[in-house]
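Handing you a structure now.
All protein chains but one are shown in place.
Chain IDs A, B and C follow the sequence of writing; residue 1 opens each chain.
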Amino acid sequence: MSNTEETLIPKIGVVTEVRVDTPDVKTFRVTAPEGGKVFEHMPGQCAMLSIPGVGEAMFSITSSPTNKEFMEFSIKKCGCLTTWLHQMDVGQQITVRGPYGKCFPVETELKGKNLVFIAGGIGLAPLRSVINYCRHYRENYGTIDIVYGSRSMDDLVDYQEIQEEWCKEAGINVHLTIDREQKEWDGHVGFVPTYVKELGFDLDKIILICGPPIMIKFTLQGLEELGFQKSQVYTTMELRMKCGVGKCGRCNIGNKYVCKDGPVFRFDELGELPDEY
Amino acid sequence: MQVNETNTVNTEEKEFTPLIVAFCCNWCSYAGADLAGSSRLSYPANVKIIRVPCSCRVNPLFILRAFQRGADGVILCGCHPGDCHYSTGNYYARRRMTLLFSMLDYLGIEKGRTRVEWVSAAEGAKFSATMNDFAATIHKLGPNRKLRDLRCEK
Amino acid sequence: MREINEMLKKKVSELLENGTADRIIGWQAGEFCYDVTPAVMRKDNLDELFYNGFCGANQSKYLIQESLEEGKVLALLKPCDTYSFNQLVKEHRVNREKVYALGIPCSGMLDVDKIKALGITGILSIEDNGEEIKVATMYGDKTCKRTEVLQERCKVCKGKEHKAYDELLIPDEDAPEVPNGEDRFELVNKLEAMTSQERFDFWRGELSKCIRCNACRNVCPACSCRTCVFDNDNSGVAAKSNADDFEENMFHIIRAFHVAGRCTDCGECSRVCPQHIPLHLLNRKFIKDIDEFYGEFQAGEDDTAKGPLTAYTEGDCEPSIVMEKGGEA
Partner (left out) sequence: MFKIALDKIDELFAALSGNETLYLPIEKSGEIEFYPYEKDAKVRLDALHTVKSAKDLFFPQTENLMNMKLDGKNIQIEEGRHVEDPFVLFGVRACDARSFDVLDKVFLADPVDSYYAARREHGVIVSMACSRPEETCFCNVFGIDATMPEGDVVVWLDTDHLYWEAKTEKGEALTKTVESVLTDSDSKAVEAQIAATKEIMDKLPLKDLDLTRFTEDEMMNIFNDSRWAEMSEHCLGCGTCTFVCPTCQCYDIRDYDTGHGVVRYRCWDSCMYRDFTRMAHGNPRKSQLERFRQRFMHKLVYFPENNDGMFSCVGCGRCLSKCPIHTNIAKVIKTMGVKEHE
């Protein structure tokens, strides 16, 4: 990436598969028109997706970079563009540009560590990329715990993959929870922050967390009560973005731009910045 | 500074066929247009009818946007004053359009480009005559140059 | 002016002391002698309040927000501000109960841009007593006539009578004389007398300066929509810049149209325009047309009368009147 042609001007991607995850989340598989990935990325990085005349927005890439055939985006329907995207069929072209931002430090600080992933709702989307990356290079990482909660069973994103792959893999502990009791559900019931405290992880672990701001806030409090340091916790942020390269000036938290210096932040870094996100 | 790098104005003058947008109220004028059609009264093919529930549904933005998208003339047709399906809609429309047209004139836009006519459901002949006359007026005025959006020109 | 200033301070502190209101929207001095800022003041910082010939801003729009908040706010209204105030009360945008309106006299407000346009720059201080304005500048002392540098709205002053108030600082008949009102339609008439092409060229020249900063809209007391059509992404016309000449025209036609029949001709739009586009000439055209077509109407004269665009008569003129009556072709 060195100039605008490669940044503001997007490439074309084709939707090759649409998976309905929950009533309001769909996962789109995207490849280049000639096949293969539109570009390479690292776990935690984002891409700008757009439809001409509808809009452009930043989405995290949910597939792992170890997948060499396609990229996936899990998208929740909430605004004008996402509503349009949800109406797409296979074969629809969209524009894609990226990758943007810093990735989770999977090759540096996270290497060799025991990891805990904590996600709420659609917050699993950016973490899924990391989880599958770590599964692929399993020998590089210690234990893996995944705590994932959502409003109900139907709102669990990627439930199939979780059940059939993550839960069955040795060395990965998956802890699922839903907010309220449900007939077919025999797992844990309760909010993520309380569940994390109940689980009470060892203090040698590194935490990666993503979800609604309110969940992050209370989980972080719980983790600190357990004895975790802010420097052990990573999260990924989202703010309004237009350019993706730190120039359009709207996604800053203090002097850091989410698109360029983020979206991945460690909580001790965020603590030094104004509380405006 | 305005940069319209990709816009080029078509300098080749072709035979000018004006594009006319006619906002027609559902209850009178649209039925009038229907009658004109079924009575085989002709009116120009380049009159594009947009059906609106009442003439007072049309706000000034509709008129301006029609010009933006390439209309050379815009005409609003509604029920005769006193005959509005909603009793008073066209009275309000009449005041609004009077002020808007006067403003367009004030800004130097040719005053013939906009018109209001009252056409009832029974006046197929009037509808056709009005459209023919309006098309002729616009043809005389030539293409809309003063209230166009260069980006929308092909 | 100094006496009025003292009277005002005394009155305001009295009204805050006795609990008539708990805060006031007043004026605060700036860096220079002319850059006055509106500010909310309470008992503790009331000493910053002052009133001079640069307090021209029409503060009635702030009352929309202020009257939503707790407690009663004291509003200082110049005679012309009371028109906007009435209009906002009529439209139920300002809660009359939450406002204590103190009518203050005005003898015409000055426009610093007009002083600068005379070539008087590097202004250090301005002395405003009567006919002549004395300006001390970095390049020596200058003088100019007060009438030369009055704000546009003051040149066509509506008079010294307050149309709405709870209390007057001094009775209207004792208030200082206001500038002699010129004919506010003079320029409109002049434009109407031009040819269509001349008018078009005039307005192209003016409107093409627009940088779409929205100052005219945001300051306008009549533009009180929660979300403006030009900010609403679903309207199809939302934009942040004039990407084409058309958008310059559209924005200003629609802006003026949306306040037609409600615009009190307070002139704030022209005052704040960084490009000095004479936007009041668009508003005045509507006012003039309304007067001619539907009878004399002054928005904000009272807080009950129906506006000309929310009323009709069966015998109203037809839009074709523009063909006969309108300006030269």
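Operating definition for what follows: a contact is a pair of C-beta atoms (placed from the backbone, for glycine too) under 8 Å apart; a residue touches a chain by one contact, two chains touch by 3 or more.
The structure displayed is predicted, hence computed values, not measured ones.
**Student:** Touched by the hidden chain, which of the shown chains?
**Tutor:** A, B, C
**Student:** Which of these touches the unseen chain: C:129, C:143, C:197 or C:241?
**Tutor:** C:241
**Student:** Which one touches the absent chain: A:20, A:78, A:167 or A:203?
**Tutor:** Considering the complete complex, A:78 is the one touching the chain left out.
**Student:** Counting contacts across the full complex, list the positions on chain B that touch the omitted chain.
**Tutor:** That gives, for chain B, the contact residues 1-6, 69-70, 149, 151-152, 154.
**Student:** Considering the whole complex, not just the chains shown, which residues of chain A touch the missing one?
**Tutor:** Where chain A meets the chain not shown: residues 1-10, 12, 51-56, 78-80, 82, 89, 91-95, 238-240, 242-243, 245-252, 254-255, 272, 274, 276-277.
**Student:** Using the document's contact rule, name the residues of chain C that touch the chain not shown here.
**Tutor:** These residues touch the chain not displayed: 30-32, 35-40, 57, 62, 113, 116, 121-124, 137-139, 205-206, 208-209, 211-215, 217-219, 231, 239-243, 271-272, 274-276.
Criterion: only the chains that are shown with their structure count from here on.
**Student:** Centre to centre, by mean C-alpha position, how many angstrom separate chain A and chain B?
**Tutor:** 52
**Student:** As a quick test, compute the distance in whole Å between the mean CA positions of chain B and chain C.
**Tutor:** So the centre of chain B lies 35 Å away from the centre of chain C.
**Student:** Spell out, as numbers or ranges, the residues of chain B touching 2 or more other chains.
**Tutor:** None at all.
**Student:** At least two partner chains per residue is the criterion; list those residues in chain C.
**Tutor:** none
**Student:** Going by the contact rule at the top, pick out the chain B residues touching chain C in the complex.
**Tutor:** Interface residues on the chain B side: 2, 4, 60-61, 64-65, 67-68, 81-82, 88, 91-92, 94-112, 114-116, 146-151.
**Student:** So in the complex, which bits of chain C are touching chain B?
**Tutor:** Residues of chain C touching chain B: 191-192, 196-204, 229, 235-237, 242-247, 249-250, 253-254, 256-257, 260, 282, 285-286, 289-290, 293-294, 308-310, 312-314, 316-323, 325-327, 329.
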